[in-house]
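For this view, one protein chain was removed and the others were kept in their places.
Read from first to last, the chains carry the letters A, B and C; within each, the first residue is number 1.
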Amino acid sequence: MSKPLGFPALARFAAATAGRNTTKAAYAAIATGVILMVILTVEPAYDAAHHWVDVGLWACLAFFVFEWVIRLRRAFLTQRGWSYALSGRGLVDAAAAASVPSALILGANSKTAWLLAVLWLLKVVPGMRGLRQLRRVMVLESGPLLSVLVIFLMVLLLASVAVYYLERDAQPVAFGSVPAALWWAVATLTTTGYGDVVPITPLGRLVAAFVMICGLGVFGLWTGILATAFAAETRRDNFLKTWESVTKVPFFAALGPAAIADVTHMLRTMDLPARTTIIRKGQAGDCMYFIADGEVEVDLPGKKVRLGEGAFFGEMALLGNNLRSANITTTGVSKLLVLDLVDFRMLMARHPDLAETIDLEARRRAQENN
Amino acid sequence: MSKPLGFPALARFAAATAGRNTTKAAYAAIATGVILMVILTVEPAYDAAHHWVDVGLWACLAFFVFEWVIRLRRAFLTQRGWSYALSGRGLVDAAAAASVPSALILGANSKTAWLLAVLWLLKVVPGMRGLRQLRRVMVLESGPLLSVLVIFLMVLLLASVAVYYLERDAQPVAFGSVPAALWWAVATLTTTGYGDVVPITPLGRLVAAFVMICGLGVFGLWTGILATAFAAETRRDNFLKTWESVTKVPFFAALGPAAIADVTHMLRTMDLPARTTIIRKGQAGDCMYFIADGEVEVDLPGKKVRLGEGAFFGEMALLGNNLRSANITTTGVSKLLVLDLVDFRMLMARHPDLAETIDLEARRRAQENN
Amino acid sequence: MSKPLGFPALARFAAATAGRNTTKAAYAAIATGVILMVILTVEPAYDAAHHWVDVGLWACLAFFVFEWVIRLRRAFLTQRGWSYALSGRGLVDAAAAASVPSALILGANSKTAWLLAVLWLLKVVPGMRGLRQLRRVMVLESGPLLSVLVIFLMVLLLASVAVYYLERDAQPVAFGSVPAALWWAVATLTTTGYGDVVPITPLGRLVAAFVMICGLGVFGLWTGILATAFAAETRRDNFLKTWESVTKVPFFAALGPAAIADVTHMLRTMDLPARTTIIRKGQAGDCMYFIADGEVEVDLPGKKVRLGEGAFFGEMALLGNNLRSANITTTGVSKLLVLDLVDFRMLMARHPDLAETIDLEARRRAQENN
Partner (left out) sequence: MSKPLGFPALARFAAATAGRNTTKAAYAAIATGVILMVILTVEPAYDAAHHWVDVGLWACLAFFVFEWVIRLRRAFLTQRGWSYALSGRGLVDAAAAASVPSALILGANSKTAWLLAVLWLLKVVPGMRGLRQLRRVMVLESGPLLSVLVIFLMVLLLASVAVYYLERDAQPVAFGSVPAALWWAVATLTTTGYGDVVPITPLGRLVAAFVMICGLGVFGLWTGILATAFAAETRRDNFLKTWESVTKVPFFAALGPAAIADVTHMLRTMDLPARTTIIRKGQAGDCMYFIADGEVEVDLPGKKVRLGEGAFFGEMALLGNNLRSANITTTGVSKLLVLDLVDFRMLMARHPDLAETIDLEARRRAQENN
């Protein structure tokens, strides 16, 4: 079905990206494709540029078909064919590649068939870290969330029947059946309030007021559950990310496992690209850094010093004066552990030996630079 | 009043379920009944299938009447008749069974009488665990929630009177009385905003803007109170559920009561049906499991090992490499205790003896499997 | 101005209540007065019953005037005249008593003057515990709340000007000036969305979409700040209320101050009226009680035992079987300290001596009752 436009270029792209999650090229194709699909539905815009839009859409489709085929082939070569094909990611790839052609084959109008290009958006899902976190929250809190949903549905149905009974004579069109009243109820309970259907009898309005206040309550519960769960999940995620890095920093290696767990809760991981300035001379400083991976360059007057894995820097602003005394820049992709002033003090208080190590090093550096 | 359709079948159903909370049959009857009631109010749908709808509704009603009678009989036989009849659940059963017939006897229009079938939904309430939790939150936080409600009502009345005064000359129909202004105020304060009644004078709009911002504030307070309370309640509930299971696992029995309380906060209970895959080979693992109840089957290359109550598994992915090394499936209904990687490390740090036990067992297993 | 209707009765009322916060009579007068004021504005209802409404309103006004005069007199007799007259409560009393008469004297239409009766609602404020808590939250979090308000206002103004510029030609009436656009912006940013004024140009709609999403953000920040602050305040309030009671229970007296502070965080105060059933035989129990004030009656088979201040009960359901073994009722107004199962276990783990005391007492009781 797919007309291969610019085949070799696409092949190279697709081949290069078969193994990775979602590449920059794929993101570009998704964005382009969806925007073109939106333009397709705007009569005057499509009339003005229908050649370009068509070419673009077919190119995106070809890209996704190609990507799918390449990935299927690689999966079957490594004996994991069906496990890929039936995994969430495989199904999303299949849907992105096959939905539009299938619709065209099944005889759908061309403009209608291309609407399915919106499914390309789903290809973003497997690459997103936050969505995985979200799914965990949903699974862990499914019990309370379901309870709130049941309350939501019960209020919805009770309110619809009540308002249907109270309003059907006054507004036979808008409240002529329970499904019609349900439409009103859902717009009210979510506090959306379109205003296309509104009760007009005093009792109907009383029920409506009650439904709105219930809406606030349902909202509050929902938010409360999600907020609590998300907070816990974020903390857990940060701990997992940081733990590995902490154990690689020799400075912390002397600590016992309980202290390491303690320290891990205080640190925050920061991933930085190459040639990023971390500290700017003269700025106020309120944190220090440990290098878990990579290297940084300290721009001292007259010389440049490089610090590698396991070193720390930025401690001087926490110990004495508040201002940073040099520019510090990453030389390559680096992973740093950030220790906030608050936690720095806490840590120094609980582990006097660490405090001494940092103090000695800071004094040595100060001496060296003067 | 109830026409017994398919009496013996229903009798068997009802008898079987008299003692339990809400059975699958009852859930089906509730869903069917409510859907049919909704269809009843849709003119064309009802005209097309009124025989089926009538039969279905009477069948559901018969089921609920039967259930109520059976439960009443059992309750009176066990000397707890009145305590059941007047309990929340007994009243709900009574309402479900008697409301529609009563309405018909009192001469209500048939279509109107059947609207009361919406009360059948209430039968879901006693069986819901989350709703009990919710009621506890409401009771414990009744003080602050009431305060917010009073603030809500005060803003409502003050705003209504103000807007009534400002708008009554400009819009004598929409703002002709304080109750009419109250309707506007409640739709505005809940941020529903139907738009059927809107102030048009500058001062009226100023008051309206103030009411909307108050609405955000009320919303925020409400959410804040519910979120805080729900978080505490969830933690408490989880502790209660987990505590019993923890004490049954011999691995933790050696710990003192303070440590057990500590461990309980780290674990999460998970109830699983039979033949569920818990761990899939090759996946990344970030938790280990203790069997509180039931049995699991480990699918090792060449043999199948069964682990029973008190055993643990999944610890290898936490100790060394990140990937699960075997499929593990429940053999029957099982209750597992899940220990997250984060808490695993915390636990190992605080209780070195437990760490050693797990380490030894993991090494023994690794040796055995190679 | 006030026509004394049933003077002596009111005098007795007012005199009795001069010292207290807000009496039941005052609450009744407030509710009656405000409802009558609302009825006054509904043409047909007022026409039908204007004599009753007038008499009721004047009676309520007389009550409030009387209350104010009595309180002023008492305050001046005890040398605290001005401090009462100018305190929040004194001003509210003055406003409630003087606003309607002043309006009438100043020549306002009778119906308009009575609208000021809505100020009577303010008399509820000084008696509300929750509102004081709320004020503390507002004061402590004034910084962040103000920041959010400034963001809110900045988004409001920037959006209004942008939409005014974009829409003024397309909709010269609705968006004819920045104040008109501000009305739209406030209804949008609070997600109220009346729909009376809606942008129709593509760029205007883009700005509107951005404003709506900002609305969610502002909402989220606001809720977050209030939720956090309210949670802290609730904890603090509970601690203050509970602390006094804990020190009065001899059971806890042996603990050091640090442990008492610890215990205080675990307990919850519960104020109960006389003859309230606290524990019902046969129910599942998940907490135990300490009597801080008052007395309870245990309804054992064949005898009734009374427990006074400092005693505890309900511990058996926490130690062994889960079901309560007797009805327990308060004899008079009582203050109990509730210890949840979760915290009970924590407490027993941390303070083995307390655990022993409870255990001994429970065994003694079990022996005695068998």
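The rule we apply is simple: a contact is a pair of C-beta atoms (placed from the backbone, for glycine too) under 8 Å apart; a residue touches a chain by one contact, two chains touch by 3 or more.
What you see is a predicted model; the values in this text were computed from it and never measured.
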item: Among A:S87, A:S102 or A:T190, residue touching the chain not depicted; value: A:T190
item: Identified contact with the non-displayed chain, of C:P101, C:G220 or C:G310; value: C:G220
item: Interface with the unshown chain - residue positions in chain C; value: 140, 143-144, 146-148, 150-151, 154, 157-158, 161, 164-165, 176-179, 182, 188, 191-195, 198, 202, 205, 208-209, 212-213, 215-217, 219-221, 223-225, 227-228, 236, 239-240, 243, 256-261
item: Residues of chain B (touch criterion as defined above) contacting the omitted chain; value: 191-195, 223, 227
item: Residues of chain A in contact with the chain not shown; value: 34, 37-38, 41-43, 112, 115, 118, 121-122, 124, 128-131, 133-134, 152, 179, 183, 186-187, 190-196, 218-219, 222-223, 225-231, 234, 268, 286, 340-342, 345-346, 348-350, 355
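Here is the rule we use: only the chains that are shown with their structure count from here on.
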item: Identity of the most central chain, Cα criterion; value: B
item: Residue-number overlap at the chain A/chain B interface, same or different (half cut); value: different
item: Selected from A-B or A-C, interface repeating B-C by over half of its contact pairs; value: A-B
item: Inter-chain centre distance, chain A versus chain C - centres from mean C-alpha coordinates, in Å; value: 39
item: Touching two or more other chains - residues of chain A; value: 191-195, 223, 227
